[in-house]
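Structure in structure tokens, see below.
The complex is shown incomplete by one protein chain, all other protein chains being positioned as in the whole.
The first chain written gets the first letter, and so on, giving A, B and C; residue counts start at 1 in each chain.
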Amino acid sequence: MTATDLFIALPIILLAVGALVTLLVGAITRTTNIGIVIALAATLGAAFWLMQSPPTLPAPTLGLSAGGLSRLFGVFFCLLAAGVLCLSVAYNRERGISGEEYPSVLLFTTFGMLALASATNLLTLFLGLEAMSFGFYILVAIDLQRGVSGETGLKYLLPGALSTAFLAFGIALLYTVSGTLSLHELMQFTLTSGTPDPIALAGWGCLLAGLAFKLSLAPAHLWTPDVYQGAPAPVVAFLSGGSKAATILFLLLLLPQAVDVSALRIPLCALSLFSMMIGNCAALRQNHVRRLMAYSSIAQMGYVVLALLSGKSGGYQAAAFYAIAYGTISLAAFGAITVIERNGGGETLDDYRGVGSRQPFAAGVLALSLFALAGIPPTAGFTGKFLIFSAAIRSGEITLAVTGILLTAVSVYYYLRVVVALYFNHADNTEDTQPRSIPTAPEYAVLIAAATTILILGLWPGKLIELLSRA
Amino acid sequence: MNTSLLLTSLVFLPLAGGFLLLFMGGRAQTAKITALAIALLEAALACSTWFCQGAIPSAGAPAGFFLYEDFPWIEQLGIRYILGMDGISLLLVILATVVTVIAMLVSWRSITEKITLHYLLLLAMESGIIGVFLSLDLFLFYLFWELMLIPMFFLIGIWGHGRNIYSAVKFFLYTLVGSLLMLLAIIALYLIHGAQSGMYSFSLAALLGTHFSPATGLWLYAAFLLAFAVKFPIVPLHTWLPDAHTDAPTAGSVILAGLLLKTGAYGLIRFGYPLFPEAARTLTPLLIGLAVTGIIYASWIAFAQKDMKRLVAYSSVGHMGFVALGIAVWTPVALSGALLQMLNHGLTTTALFALVGMLDERAHTRQIEDYGGLWGKIPLFSVFFVLFAMASAGLPGLNNFVGEFLVLTGSFKAAHLATILAFIGVILPLVYTVRLIQELIFQKERRTLPLSDLTLREMSVLAFLALCDIYIGMHPAPLLDILKQPVALLTGGVP
Amino acid sequence: MIVPLAHVLVLAVILFCLGLICTLVWRSNVIMMLIGIEIMLNAAMLVFVGGACHWGTADGQVFALMIMAMTSAEVSLALALVVYLHRRRNTVDTDEFRELQDQ
Partner (left out) sequence: MKLYLELIILLPLLGGISNALLGGRLFSRRSSEFVACAVIWGSCAAALTAAYSYRSPEVVEIATWLSDFDFKAPLTLYLDPLSLSLCLMITFVCGLIHLYAVGYMRDDHCYVRFFALLNLFVAAMLTLVLAENLPLLYLGWEGVGFCSYALIGFWYSDPKNATAGRKAFIVTRIGDIGLGIAIVWMFELFGTESITRLNQMGNLLPVGIVTALGLLMLLAAMGKSAQVPLMVWLPDAMAGPTPVSAQIHAATMVTAGVYLLMRMFPLIGSSTTVSAAIAITGALTAFYGATCAVAQRDLKRILAFSTISQIGYMMLGVGSGAITAATFHLLVHAFFKALLFLGAGCVITTLHHEQDIFRMGGLRHKLPGTYWPFLAGALCLAGLPLTGGFFSKDGILSAVWRTGGMLYGGLYLVGLMTAFITAVYTMRMLLVVFGGPSTPLSHQAVDGADLTENKDKRMVSGVGPLPRIMEWPLIPLALLGLGGGLLNLPEYLGGGLLHSFLAPLTGHEPTLPHATELLLQGSAAIVALAGTATAWLRYGGQRRSLRLSEAQQPARGLQAFLREGWRVDQLYDLLFVRPYVRLATLLWQRVDEGCIDDNLDRTSTQLGRFGNMLGGLGQGRVSLSLTGMAIAAALMIAWLAWMTA
């Protein structure tokens, strides 16, 4: 292992070590928040390292690199994890989720994401993805006091394992065709111009099916609402923002290297269309806020696929932008939901009535993120959608773009329902009975940061777009 | 006068003021007064631009724009921050500031909860609308276009009555469907222009010369038209409007009728026609047909209404039909008539909604059949009511007549039959107006209602509007002069 | 290589399908579903090993090893969950767990 290797791997190592230290410290002392503090330090440290380090060549011996994209996403994952950690403090305290395993697993998950982000070959990529998924298997079911936690875990784990099988099989087939695991060469061999090898295509089919689960694309989306409903809110924020972004990154590391992705056009079209349609329509009458957000995320991923589909004409940048934007919005939305749900607040739209006046700050952030999801300017969601549809039109996917935009209009309806519940419907007499829960300082910090990012990405997205197009 | 950032401050002063209000959460009275002060300041600022007409615009300004600001914004996408003001924008911006002040004043007492938020939203709304009237970059335009929806949504939803949530959501969705397709069209336009010229830009001036195949142009124009037609609203895309108006609070109705509807017409004038002249010409018969249908259909329906606000709302649809007609035929006289009609409709309908709101505020009913004999009880109110109702019915000497008449004069050459039908449409407003006057103002009192005559605040608002109405009705020349140059540039007429 | 790659692939596909069917059909017992998934992963490993032999590189074999390690971790996690679920509801039938669904 050379110095460069170390240089590149340092943030990953930092996270891994952090995870272990957290566990150890937890075993030694029972001080409540020490684990979270350590985890926070690790994530922020990793983020800082990634930010300040200059771009380097790929690591000679490890399957790692520190290119623009991976560093950008690395920073994003670390900051997201830090945000989720901050959100978790109060939530976990009130839900009785104690112990060092929470921050530790969270760090481990981040570790997986970071490994994925800096992977140069499929093995690292796969392992990173799996490491991340492992973390989530545990995280979604970590609130064992809750009756549905086990079910949530089951509903995430079983399809997750199946998707792993598909992924592994797909990668195996691709490897068989190309004889290499290096991303670039593998892509050159498997998605050539002209008619590609049937086995390679079968491999891509399996791979996409596996990834469809992670991205919760229809028809592999059925787990999403259940898991979103059952998991602790901060975990959902991480799941929705982080794991999806990581999966998008997985595809972003693969697809741009291909010679010609037109073979995958129809499957991707179908995935995109089904996801947009099912996600948006199913959310229309949903009364459970988290399930609603889950369907929304299904739909949003449909848009990302639309971007990936029109990759060469700016779609990859759009997808990357949207991944980050969506992650930020998720953090803000579920952060707000976390705050709202603390103190045993309800989860249905009826319970959200009058929250706008009881918890103005959280409700404001939630409303902002909902508008962002709906693609209303000037938010990150709008810029993202703008980039996606630009790419789609540029690559000639007019029909899909028009369908997508019309479904966006449909989607506005259910986002508005939440806003309506927050602000318009006055709760009957709940004003006095329910305590006013005031966000804690970390929550404030995270929500403000996320909301600001949403607005900045909406108003001045230039910097990020530039970074992405350079990467 | 240094006018370098005048437009920017015009756009963002209300928004900044709104943020100021955020810090006054509890002190409603202070917030109210601050908001009004900001709105008045804004109005003064807007009026000050009147005197900039002679100003020499900065380099690069398109012809006709005497104030112009152009800064890079998102350079990676060729998006610039371009604001410009010509005669058309000038009048509409002044209208916007005035109507906002009026909206604040008419809701001075009727809003009793979340007062700060109410005024904050009004200010935010003002920013959005002024932004729409000033932006010359399509991306920026779209941004403001969407931005102004949100405050209105909250205004209807929080302070509305009846089925306000339904109406608010309907309003939002209806307008959004149109504008999202317009977004696609904007993107397509941007890409087509970029591919042709190699320079990707959203600036209106740059995009003006883009060539399309007829089919492409038609589709893109159709998307633009849809977005604007919903806002307009052009029959049959109007059904959101009666609901939104009926259930909105007075300030909401005032802004909706006075300003929001104008943005649709403005968009069509500023962007729709100039960008796609050929497509626009192809669809002119359709637009004319819809406009005339709208005039007759909406005015006819207005006759059957039982709810005053609904009646005024339908009348709005009818009156905007004249604007649509004027734009559709695109002759200099008709277009300046249409622009003037926008202004007139803004003033008159604002007044009518304010009046209805005042009645509602006192008696808590908007059913026509509950009132009667108001002349005997509240004569001052009745005088204003008759005046504005007559203005709305197009009585010569009052403002609406001028606009309608110019539209009809200008459109006769282009569309004989449509104009003749529109003339028939002129009489229908009179029919429902005199019915409304009769049932409200005349006859005997039908129910004992707690009515009191206008307060000083209400009277000053109405008197101001009345003066505007009469002034424009009798001496529209200054306004027409301002419009002359931009209209000539748009239509190719000789000023 | 003694066995042609095609044969390996056919076998792997058969295995994969068997595993898949097992997972899909045996819904009354989580353990059986997990076993089905294991079979699918084994099919993948088989392809890796076959591919490695075909190309004469070690990458595939390393991958297969990694999958093994990963699988064991996964299974341990899954079993822990199963135990937990069984303790709560006294059943391992997955379709019994339907608390979370659209109303």
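By our rule, a residue touches a chain if its C-beta (ideal position, glycine included) is under 8 Å from a C-beta of that chain, and two chains touch if they have at least 3 such contacts.
Only a predicted model underlies this, so the values are computations on that prediction, with no experimental measurement involved.
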Touch partners, limited to displayed chains, of the chain removed from view: A, B, C
Selected from A:179, A:196 or A:335 as touching the chain missing from the view: A:196
Per the touch definition above, residue among B:356, B:408, B:465 or B:489 touching the missing chain: B:408
Candidate in contact with the missing chain, chosen from B:74, B:155, B:260 or B:301: B:301
Candidate in contact with the missing chain, chosen from A:6, A:284 or A:398: A:284
Those residues of subunit C which, in the complete complex, touch the missing chain: 20, 23-24, 27, 33, 94-95, 97-102
Touching residues (missing chain, whole complex) on subunit A: 154-155, 158-159, 162-163, 166, 195-196, 198, 201-202, 204-206, 208-209, 212-213, 217-223, 225-226, 263, 266-267, 270-271, 277-278, 280-286, 291, 295, 410, 413
Hidden partner chain, residues of subunit B it touches: 236, 239, 297, 300-301, 303-305, 332-333, 336-337, 373, 375-376, 383, 386, 390, 395-397, 401-402, 405-406, 408-410, 412-413, 419-420, 423-424, 426-427, 430-431, 434-435, 438, 441-444, 474-477, 480, 483-484, 487-488, 493-495
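The rule we apply is simple: only the chains that are shown with their structure count from here on.
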Centre-of-Cα separation between subunit C and subunit B, whole angstrom: 64
Length of the line joining the C-alpha centres of subunit A and subunit B, rounded to whole Å: 42
Computed distance of Cα centres, subunit C from subunit A, in Å: 25
Footprint of subunit C on subunit A - complex, ascending: 122-123, 126-127, 130, 134, 137-138, 141, 144, 147-148, 150-155, 157-158, 161-162, 164-166, 168-169, 171-173, 175-176, 179-181, 199, 225-227, 229-230, 282, 286-288, 291
Partner subunit B, residues of subunit A touching it in the complex: 357, 371, 375-378, 382, 386, 389-390, 393-394, 401-402, 405-406, 408-409, 412-413, 416-417, 419-420, 423-425, 460-462, 465-466, 469
Touch list for subunit C against partner subunit A, complex: 5, 9, 12, 16, 19-20, 23, 30, 33-34, 37, 40-41, 43-45, 47-48, 50-51, 54-55, 57, 59-60, 62-63, 66-67, 70, 73-74, 77-78, 81, 84-85, 88, 94, 97-103
